[in-house]
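A single protein chain has been removed from this complex, and every other one stays in its place.
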Amino acid sequence: MNSSHCTGHDAPIAAETTELQALYANFQAEHLAPLWTQLGNLMPQTPEPKTQPHLWRWERLYALAKRAGELVPVGRGGERRAIGLANPGLGGAAYATSTLWAAIQYLGPHEAAPEHRHTQNAFRFVLEGEGVWTVVNGDPIAMRRGDFLPQPGWNFHAHRNETDQPMAWLDGLDIPFVHYVNSDFFEFGANQPEDRSTPDVSRSERLWAYPGLRPLSRLMPHPSTPLLCYRWEHTDRALVQQLALEAEGHAATVHPGHAAVRYVNPTTGGDVMPTLRVEFHRLLSGRATPLQCAVGSAVVQVFNGSGALTLAGTSYTLNKGDIFVVPSWVEWSVHADETLDLFQFSDAPIMEKLEFARLAVRPPA
Amino acid sequence: MNSSHCTGHDAPIAAETTELQALYANFQAEHLAPLWTQLGNLMPQTPEPKTQPHLWRWERLYALAKRAGELVPVGRGGERRAIGLANPGLGGAAYATSTLWAAIQYLGPHEAAPEHRHTQNAFRFVLEGEGVWTVVNGDPIAMRRGDFLPQPGWNFHAHRNETDQPMAWLDGLDIPFVHYVNSDFFEFGANQPEDRSTPDVSRSERLWAYPGLRPLSRLMPHPSTPLLCYRWEHTDRALVQQLALEAEGHAATVHPGHAAVRYVNPTTGGDVMPTLRVEFHRLLSGRATPLQCAVGSAVVQVFNGSGALTLAGTSYTLNKGDIFVVPSWVEWSVHADETLDLFQFSDAPIMEKLEFARLAVRPPA
Amino acid sequence: MNSSHCTGHDAPIAAETTELQALYANFQAEHLAPLWTQLGNLMPQTPEPKTQPHLWRWERLYALAKRAGELVPVGRGGERRAIGLANPGLGGAAYATSTLWAAIQYLGPHEAAPEHRHTQNAFRFVLEGEGVWTVVNGDPIAMRRGDFLPQPGWNFHAHRNETDQPMAWLDGLDIPFVHYVNSDFFEFGANQPEDRSTPDVSRSERLWAYPGLRPLSRLMPHPSTPLLCYRWEHTDRALVQQLALEAEGHAATVHPGHAAVRYVNPTTGGDVMPTLRVEFHRLLSGRATPLQCAVGSAVVQVFNGSGALTLAGTSYTLNKGDIFVVPSWVEWSVHADETLDLFQFSDAPIMEKLEFARLAVRPPA
Partner (left out) sequence: MNSSHCTGHDAPIAAETTELQALYANFQAEHLAPLWTQLGNLMPQTPEPKTQPHLWRWERLYALAKRAGELVPVGRGGERRAIGLANPGLGGAAYATSTLWAAIQYLGPHEAAPEHRHTQNAFRFVLEGEGVWTVVNGDPIAMRRGDFLPQPGWNFHAHRNETDQPMAWLDGLDIPFVHYVNSDFFEFGANQPEDRSTPDVSRSERLWAYPGLRPLSRLMPHPSTPLLCYRWEHTDRALVQQLALEAEGHAATVHPGHAAVRYVNPTTGGDVMPTLRVEFHRLLSGRATPLQCAVGSAVVQVFNGSGALTLAGTSYTLNKGDIFVVPSWVEWSVHADETLDLFQFSDAPIMEKLEFARLAVRPPA
């Protein structure tokens, strides 16, 4: 693992004679293509993702989202005022990586985004602000700073801002993957949410947000999490306690000074949604993660703090709100200048379920 | 299901001739036994448990436990001042049912029960009182009213009372089952707990008691729950919310006026321990559970409230602390006079994992 | 593991004063029993099975079965002419071990055993002979030497001898376990099999007996094997090939000179039935199995060859048809004088599913 990723081998191919040219023309006419001329492209020695390493600055993202708020209405048809990260390697498509969608969504005072549902798995993560309720199957769920709100595929959902302030947040979905495997279904729901109530606690939480307790009325299998809001106060407390336990001499953290939780489906202990792994990491000042690469791609947002990123051999500063993408099998490491909180999602469940997962950790120099 | 349980069939057997008597004597001499003379006993048409339906009154249990506190010391060898329910059908053995152990354990002021570990799965449930810490692998866990505290097999544990008041609680284990299948291992630990600290919150909770969050340092399989305390405030709130949701018109309860949670392993969503299912039920005043019977046996304690039990056709009043056992395939139903809180455990995971589970619910007359 | 199994500890108990005697009498009156006086019995340091090591000689078994054939009719009520092994440690009950039933079943020329079904899981294993068809849900399955024929719980089954010769075979069931957990249900079927056809190949085999092929019409879950006959020619060939592969230098056997297969459910790759593990072992002349003990009990029958058994420190010669039982956590080893074929079944799935499995292998001296 000496370079950030490996190049494919060059296949020696048969000399191109006239006869061969005729054969290849015949292949083309019959909708055929030889393996031997393109093996290195089709089957490289190590992953050669089109997805490029890239970092987006939050200040730029937010300014453009705000401007879109002034110019572009929200409503039926466009559905959402969401601005997608368009990976430089993916030809302008609004794909953060080849499998993952990430966008900043912006909702002005008293605006509402209409109801729909789709097979794509989605979530919201709130960097700052509050005042929006996402309504899932009629259950209004308050969105507040630090909250993680999964919306598994095929649930109707709408969003509405009930305040005089705009609000923006991060959307994550498996849109590119679903589109690639052609499993996308979409249905419109109500144009306007009728219920405009603003409860502090959603029905989903009232039913599910208790450690280790399962409603007896909900024993059926849940391939995706039935808990639709993971509140910041729990995430933060879990990280604080891991670090406190470490300080008291007990095993609790991933590495010294590095606490982390995975958001899980409480009915399985596994990933929140079938295609998406979502985690929150806290790195104490002066600590760094090991340089490592994994099969599959990831998107990371800085929730708080500052530090430095090494990604495919390039260095970046990291500040609040910045978002970067890690392509498959590309090395990366993060260093915290001040305590760094990172929200992170990836397509790792796809890799694990299909037996493609690999991880390489570079031994410290 | 016309009777509370079914009787076996009587097998017509061969006339007992002298030759047959000789054959049977030869069987016996060779350690053999014919099926045809005992089929009805060995393979009844429906379960014929030796376990008898029975109810123990809390006031009597507690008085005897207190008396034992005066007369019997706690220490190495006897290990615990635990008084087991001895089912009338099981010949005096301290077995609540053929598979389950249930006992009241009593610890006087400043007493301690020494450390040991065993393959038997155990838990504590606290009817009232506080001041005892159960110490599991060195982690002191406060025991308070309404708390459910699992102690999965092969974890070292001790108990210590750090107050001037005695405390009693319910112990549940799979002792009879483990003894029957001969999988019992036992090891002594420290005679006295060295650490006498009295934290409000255990390390287990600090690591695990967050809804839907899993420490990244704990991704290995956990066949038993790693969460060692399920606090009453969560259980109570979950039940309150189920009933409130029902009142608001949402599906949340098992039956109208009947809220219930199952204590689950947060890493699987399944039962807390491999052999034990543990649940908490709340029945509103005037409500009753359907008359039903299931394969497997259960133990139920009234945590609060009052009502009436119908068990195998016999009626009992129910008051706080009373404990009753339900043998396999015996009909039972509970009626609440005032809101009735029931703590319940059973061997249902054994039945389900081995494909023996059956449930029959009698349609309302 | 210096002795064949361990003894429990003796619990020092409180001096028996008059007051204490009164307390204990009160316990008894209230159907209670103290833990501290019986801890060593209830929770021994290592398993203390009642099941005794024992070996039954085939010649004696067969002679008595034949005699029963002369004296005892087969028919409705007694159902089967099956003579159960009655473990000397289990008080005369027809239990081979505390969890397992093993019997020799005998059917005279043109006799039939009536149809019934039960939740107990069963199988037949044929030491010698042929001419009987076991009819499972109307599917007649020929029983021949070396065949293993599972009959998972709740399938109707009958047996009929269509020849002029008697036939005997080994029956294995989980009767003691099912009776202990009170999950036994039993239903009578037809008194006489109407279909007396004698196909060479059963419908079950025609549908399922292909390596790695699953009928598209049978994709539903099958907790027990849908393949109702495992023919000797496959078992023998698998063992021959394992030993041949070993001789050619390839990993294939369990130990050098020790080939073995497990009969598995082709829809899961796991045990054939939820409670029973069934295997066939072949040990070359001069080879021995390691001295080992496991949690759970087993029954072994010599299918062919001769050798010596060491069981709980006692030695036995082994000859064709002999059957021995191995109690939980008792050491045993087998040595082959001439190539030794062993048919073996155990309750290991119970231990594994409930997380009680343990194995100890004594290192070679």
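In this document, chain identifiers A, B and C correspond to the written order of the chains, with residue numbering beginning at 1 in each.
The definition used in the following text is that contacts are C-beta pairs under 8 Å (C-beta built on N, C-alpha and C of every residue); 3 or more make two chains touch, one makes a residue touch a chain.
What you see is a predicted model; the values in this text were computed from it and never measured.
When the full complex is examined, the chain removed from view is found to touch A, C. Remark: the omitted chain is touched by one listed residue; of A:49, A:226 or A:321 this is A:49.
Contact with the chain that does not appear here is found for just one residue of A:131, A:266 or A:327, A:327. Per the touch definition above, the residue from A:119, A:292 or A:319 contacting the chain not shown is A:119.
Within the whole complex, the absent chain has one touching residue among C:110, C:145, C:206 or C:362, and that is C:206.
From the set A:110, A:196 or A:358, the residue in touch with the chain omitted from the display is A:358, counting the whole complex.
Along chain C, the points of touch with the absent chain fall at residues 203, 205-217, 219, 222, 225, 227, 230, 234-235, 237-238, 241-242, 244-245, 250-254, 260-269, 272, 279, 281. Mapped onto chain A, contacts with the missing chain fall at residues 8-14, 17, 19-20, 23, 26-28, 30-39, 42-49, 51, 54, 56, 60-61, 64, 67-68, 71-73, 76-88, 92-94, 98-99, 101, 103, 118-120, 153, 175, 178-188, 223-224, 274-275, 295-297, 327-329, 347, 349-351, 353-356, 358.
Note that only the chains that are shown with their structure count from here on.
The touch graph of the protein chains shown is a line. With centres taken as mean CA coordinates, the chain nearest to the overall protein centre is B.
Chains compared, chain A against chain B: the Cα-based superposition rotates one onto the other by 180 degrees, nearest 5. The pairing of chain B with chain C is characterised as same-residue: of all residue numbers used at this interface, over half are used by both copies. We define each chain's centre as the mean of its Cα atoms; on that basis chain A and chain B are separated by 43 Å. Chain B and chain C have Cα centroids lying 31 Å from one another. Within chain C, not a single residue touches two or more of the remaining chains.
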